[in-house]
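Structure first, then comments.
Just one protein chain is left out here, and the rest sit where they should.
Up next is chain A:
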Amino acid sequence: MGEVQKGLLSVIQKLKGSEEQELRIVLLGLDNAGKTTLLKRLASEEVNTITPTQGFNIKSVHSHGFKLNVWDIGGQRAIRTYWKKYLGSTDMLIYVIDSADQKRFEETGQELSELVEDENLTSVPLLVFANKQDLATASSAADIAEGLNLHTYRDRPWQIQACSALSGEGVQDGMNWICSQITSRKK
C-alpha cells in the first residue's frame, strides 16, 4: 500500500462497515517504557481527544468505534484494584517495554504475567512493543520474548514488535498485526 504512518486510523478503517461495536484496547507498561510517545504516534491528529482521567494517571482515546485506555503500571500498586474496571471486555492488550532497560526485564515480565492472569484478559491477544530500538543497547525481540517468558502464554496469540516510538519505526507493523487479529476474531 505504501502509506505513511496511519496508526490507529488503519484499525478504525478496518472496523468500518463491520459489525463490531467498539474495539477496546488497553495499553500498558512500566513508567518510562514510552507509552505516551507511542500514544502520540498512534493517535495522529484525527484522534485528538486524549483526556487524562481524574484521580489516576489514565488516559483515554475515544474515536468512532474505538476506545483506548492507557496507563502506567509501575509504582502504583495501591490503585491496582481500580484497574479491574478498565479491563472489562478488553479486545486487545498492548504492552510496552523499554528494550534497553535490561535491569527491569524481570520486573516488567512479572507485572505482565500478573496482569494477564486477570479473568477479563483471558485469551485476549497480546501485542508487545519492544520499544526504544533506536538505542544501541536495545535487546532483540527474541531475547525479550525469552526474558518475559512469553512462551508460557499459550492461551492467546502474542506478537512482539520491535519499534521506536520516537522515530515511528515498527509502530505501523504492530498495528497491522492488530488488524490481522481483528479479522481472525470476526470470522
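What we mean here is this: a contact is a pair of C-beta atoms (placed from the backbone, for glycine too) under 8 Å apart; a residue touches a chain by one contact, two chains touch by 3 or more; residues count from 1.
What we mean here is this: contacts and distances are computed from a predicted model.
Protein name for the hidden chain, per its UniProt entry and selected from "N(6)-L-threonylcarbamoyladenine synthase", "NEDD8-activating enzyme E1 regulatory subunit", "ARF like GTPase 13B" or "Actin-related protein 10": "ARF like GTPase 13B". Across the interface with the omitted chain, chain A contributes residues 75, 77, 106-107, 109-110, 113, 128, 140-143, 145-146, 149-154, 157-162, 173, 176-177, 179-180, 183-184, 187.
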